[in-house]
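So the structure is just underneath, and the comments pick up after that.
A single protein chain has been removed from this complex, and every other one stays in its place.
Coming up: subunit A.
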Amino acid sequence: MRTPYGVRMIELDGLTKHFGSKVAVDHLSFQVRPGMVTGFLGPNGAGKSTTMRMMLDLDNPTSGNVRIDGKRYRELDEPLKYIGALLDAKAMHGGRSAYNNLLCLAQANRIPTARVDQVLDVVGLTPVARKKSKGFSLGMGQRLGIASALLGDPEILMFDEPVNGLDPEGIHWIRNLMKSLASEGRTIFVSSHLMSEMALTADHLIVIGQGKLLADTSMADFIHENSRSFVRLRSPQRERLREVLRESGLTAVEAGSGTVEIDGATTEELGELAARHQITLHELSSQRASLEEAFMQMTAGSVEYHAHGTSHAGPPSDQQPGPQWGQSYQSDKGA
């Protein structure tokens, strides 16, 4: 199926995967749109990798399907020329040189062998091209995996947690690479469990938790809705403060250690209000909820492996229940 723009697109329709009685992916439907970076976000164990494996026809879905330009992955003759994928940096034979690892992939897809040297150059592995890949660091392995994804010069690229284990320089390099690939009109689908990483690279965001779709929204909308600012107040006269706030029609939320947080008022207004009522303030500060917190809140109900006994997440976490946020994105998506 061609998209309205006549470009390549991935469509998931009711994709479901059970491992025994465990549901890894639960009726997942979304589209990966062309010409931009789509972030695929979810906590560990949310089903991101399983979804990506099903997109590449490595795992068979229990039900539902994935279509790439209307076709199943297995129906593509030279898949590397349509989709390049980095699933696991270690998915190479360690005893083989970087060059030979790429050469056998190129040959399977009739890609000219000159291309192997080109992609090695793009990822900066030319000096170690003839070295065995088992001696590679995690970052070099990741670069080799990216080289294999770029081998067929594909229109769609899929990266599963590409920045895992990379140093800051490597992370910066991958970010720029993804942006530059998208700017050439390619479709990029990249998974991560780090909201902060997605905020820097993705144009569109798909969030899943326990295999279910939680959000399908543009990054701009996500930031707009979730970069909520609020004011934090701390005062020795807590009861008096709350009373004054209530009288002014403001809702204050207790945030522990004697602080309260207020939505919908500026620091100026609150400072003047306190002064008018002669309330001593020990703190008056403007705060901004991080995207990371928004993400954690959204997926709070669906995190598979909790660490017990750790301190609770950021301040606004007890203000709104998670699902509401997800729902608002679902309705956005329909619009």
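Basically, a residue touches a chain if its C-beta (ideal position, glycine included) is under 8 Å from a C-beta of that chain, and two chains touch if they have at least 3 such contacts; residues count from 1.
The rule is short, and it goes like this: contacts and distances are computed from a predicted model.
Peer 1: According to UniProt, what is the chain that's been left out of this complex called? Choose from "FMN-binding domain protein", "ABC transporter permease subunit", "Sarcosine oxidase subunit delta" or "Phenylacetate-CoA oxygenase subunit PaaI".
Peer 2: "ABC transporter permease subunit"
Peer 1: From the listed residues A:Glu11, A:Asp203, A:Glu225 or A:Asp263, report the one that touches the chain absent from this view.
Peer 2: For the chain that is not drawn, the touching residue is A:Asp203.
Peer 1: For the full complex, which residue in A:Ile111, A:Val190 or A:Ala294 touches the chain that was left out?
Peer 2: A:Ile111
Peer 1: For the chain not shown, which residue from A:Asp13, A:Asp59, A:Asp117 or A:Glu225 touches it across the whole complex?
Peer 2: Checking each option in A:Asp13, A:Asp59, A:Asp117 or A:Glu225, the one touching the absent chain turns out to be A:Asp59.
Peer 1: Spell out the interface residues on subunit A facing the chain that's missing from view.
Peer 2: 3-8, 33-37, 53, 56-60, 73-74, 76-81, 85, 87-88, 90-97, 100, 103-105, 107-112, 115, 148, 152-155, 176-177, 179-180, 182-186, 203-204, 218
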